[in-house]
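Only one protein chain is missing from this complex, and each of the others stays in its spot.
The first chain written gets the first letter, and so on, giving A, B and C; residue counts start at 1 in each chain.
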Amino acid sequence: MKKPTVITGTVGNDAHVIGTKILSRALREAGFNVVELGILTPTDEFIKAAIETDADAILMSSLYGMAELDVTGFKEKCIEAGLDDVLLYIGGILGVGRRDAKEDEEKFKKLGFDRVFPPETELKLAIGDLWADLKAKGKV
Amino acid sequence: MKKPTVITGTVGNDAHVIGTKILSRALREAGFNVVELGILTPTDEFIKAAIETDADAILMSSLYGMAELDVTGFKEKCIEAGLDDVLLYIGGILGVGRRDAKEDEEKFKKLGFDRVFPPETELKLAIGDLWADLKAKGKV
Amino acid sequence: MAPNVKNQKIDEGEFLRMREKVLAQWPTGKEVDLDEAIEYQKKLPDSKNYLKIMQKLHEEGRTVAYPRAGTATIEDSISLYRKLEESQVPFLLVTTDSYTRQLEFKKVEAAIEETKKTGKKILNGFPLINHGVKGMRQIVESVNTGAFNPRISLKAYPLGSEIAFASGMTGVSAGPFISWGAYEKNSDIAEAIGAYQYMHRLIGYYADRGVKITCDNHGWILTGVQPMTVNLATTIAEAMMEAEQGVKSVVSCIHLMGNLAQDLAWIRVAPRLMREYLDRYGYADVIIAGTLAQHTPLFPMPQGMGGAFAYTDYSALVGALGKVEACSIRSIDEALGIPTEESHQLTYESVNWFFNVIRGQKIDLEMKEIAIEERIAELEIRAILDKLLEIGDGDIVVGCIKGVHLGIIDSSFSPNKQVKDKVIGVKDCRGAIRYAEFGNLPLPEEVKEFHREKVAERERADGTKADYEMTIRDFWAFNKGQLIGKPVRA
Partner (left out) sequence: MAPNVKNQKIDEGEFLRMREKVLAQWPTGKEVDLDEAIEYQKKLPDSKNYLKIMQKLHEEGRTVAYPRAGTATIEDSISLYRKLEESQVPFLLVTTDSYTRQLEFKKVEAAIEETKKTGKKILNGFPLINHGVKGMRQIVESVNTGAFNPRISLKAYPLGSEIAFASGMTGVSAGPFISWGAYEKNSDIAEAIGAYQYMHRLIGYYADRGVKITCDNHGWILTGVQPMTVNLATTIAEAMMEAEQGVKSVVSCIHLMGNLAQDLAWIRVAPRLMREYLDRYGYADVIIAGTLAQHTPLFPMPQGMGGAFAYTDYSALVGALGKVEACSIRSIDEALGIPTEESHQLTYESVNWFFNVIRGQKIDLEMKEIAIEERIAELEIRAILDKLLEIGDGDIVVGCIKGVHLGIIDSSFSPNKQVKDKVIGVKDCRGAIRYAEFGNLPLPEEVKEFHREKVAERERADGTKADYEMTIRDFWAFNKGQLIGKPVRA
């Protein structure tokens, strides 16, 4: 079986690195081919990397509260770039101030994300979701 | 001028003494004649003492949360005993659990109290109220 | 319960005759079958046994929260204690309501009915006696871990403790001084001790049959700002009284007043002297199960949530630094009313953080102030205990009774009319508590001189006398987020 390829990174002007680092390492240990873009990654770079590596999923992080601004229109750009089929995940603190995880989930699903993860996400479970979603798409 | 006489004490089965002790001392220093009944004082004893000493006011305390049960019907008993004109004050933690001072005030005013004081009452101010009320009644 | 009460084990026949009257106070008394109760106790797992829990905590070097809890209905109680269990609180206090404490069981019945009908909370605690053994056992059996422990009253302890122990409670607040000195106005110290002897003897009866029920000794809870000397001396006196009646497991409770060095000194000195006096007076087989520290609840907590958390976290800190097994914690709602389940949960979440983080570091504090305070406290407690034993001719009960009358043990602000009320305490410049007035306390001159110096320093710093005003200022200090009550300048 070919290793599935995934892109990780912190989107926009966000500099919080720890979450995406831990996630990247966990993904690698779980058998993924991980392209780790790190912090301060413009949405275009995610798309570029996904095209170049023929990625199966993009796993974005954002903690600084301005994610919505950063990713509005991202799904559309992905479609334009022919990445319709790439899974989009996002996780972190997805707005300014105390959050309601349910609201965040709805909001970012509307913006085109397949799954939305709150802080303190158990990464094992998230990676389990990823396997399941890839399987459902017949990618693994 | 004759010193006005006031009765203090903790009503019912309440054993919290500090508030009523401090209040009694402050009243004494403010020039009142204070009959200090202490804790665990049945309502009847308040009435008896008020009659015996021809008191101008009764200042009850209650902290343990069961004041409402203790003083329901007290105003009526006072009237029966001919104490219509005696001022009734109560202070402390006037129910079980987190309190809304406004609600307590309404409740105990309905029960016949002239003034109702929350925890952390500044005693100087309360005693000021007492002087004012006595003056209004022409008692000082 | 005679006024000529002595420190002497009640004869078993006599005890059994007394029992009949006690059990007849309310129909649920009939539910108590001692033999069956002893079997029931023996079948309880270690995780519900007060002594065993304490010993395990000691071995593991852990501190846990000791709650203050009690709610009127069985359903609410089960929910509450399960929440406490989730919060890793293994000591499950059952605070009884004030009607129960006055034996007003009919009123309790009415209140329970009313609550059932209207949902309105009326009782300020759990009506243990009305619910009886059947009710209480439901609660005991509803958790996996946790030693239940009732808080009752002078009047209601005899029947209450019968029901408590038969229900599987394994600890109890057992000293006579707390009721007599902090909850009563007219009661007599001799009568109070006599009344408690019944419960101690009951525990002795269980102990003779292999069931160890543990006595928390709170001593004379001293109201307001004053050194804990008399309090600590009386916890030791209480342990001696209990031991005589056959109690085999006691706890050393230490009430704290907020100065770290003084508080830690008290924590170190109290169990050490308790051991010494127990041994010296022939009770070497009595186990000191552990130590329980608490910021004595005799001044008000801050009403704001930030201050309330700080104060309660501070209690946890001192307890953990003192390496006590349990630390009695006031919930963040303390100043507001009986806490909700959520307030309990948040409170333990907070103090558990402190317990874990501090105990994990295995901190051994060395400060010269601790050594000084320890020496002073030891001199004071010994002076008082020895005087009590002297005037009691070796009998601690007689000594305590005479001691109250003579003001050898004394407290300010007590509600009890029998108390001399000749002492006054204030904080010194570092927030340690000193006597401004000694009354008749038999303290050594050297110790008095120490207090006087510290008080004089405070007077100079504040520019006011150390008097009633100052003690009241100090009383409110923690409530206002201050260590010491600052004088209000005109």
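To be clear about the criterion, contacts are C-beta pairs under 8 Å (C-beta built on N, C-alpha and C of every residue); 3 or more make two chains touch, one makes a residue touch a chain.
Everything quoted here is computed from the prediction, not taken from an experiment.
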In the intact complex, which of the depicted chains does the undisplayed chain touch?
A, C
For the full complex, which residue in C:Glu141, C:Asp208 or C:Glu349 touches the chain that was left out?
C:Glu349
Contacting the left-out chain: of C:Gly304, C:Gly394 or C:Pro444, that is C:Gly304
Per the touch definition above, residue among A:Asn13, A:Asn33 or A:Thr53 touching the missing chain:
A:Asn13
Which one touches the absent chain: C:Tyr50, C:Tyr66, C:Trp220 or C:Tyr314?
C:Tyr314
Contacts of subunit C with the absent chain, listed as residue ranges:
258-261, 302, 304-307, 309-311, 313-314, 316-317, 345-354, 356-358, 360-369, 430-431, 478, 481-484
Hey, which subunit A residues sit against the chain that's not shown?
12-15, 17-18, 21-22, 25, 38-40, 64-66, 69, 93, 95-99, 119-120
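We take it that only the chains that are shown with their structure count from here on.
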If you tally contacts for every chain pair, which pair is highest?
B-C
So how far apart, in whole Å, are subunit A and subunit C when each is placed at the average of its C-alpha atoms?
56
Whole-Å separation of chain centres (CA-atom averages), subunit B against subunit C:
31
Find the geometric centre of each of subunit A and subunit B from their Cα atoms only, then give the gap between the two centres in Å, rounded to an integer.
66
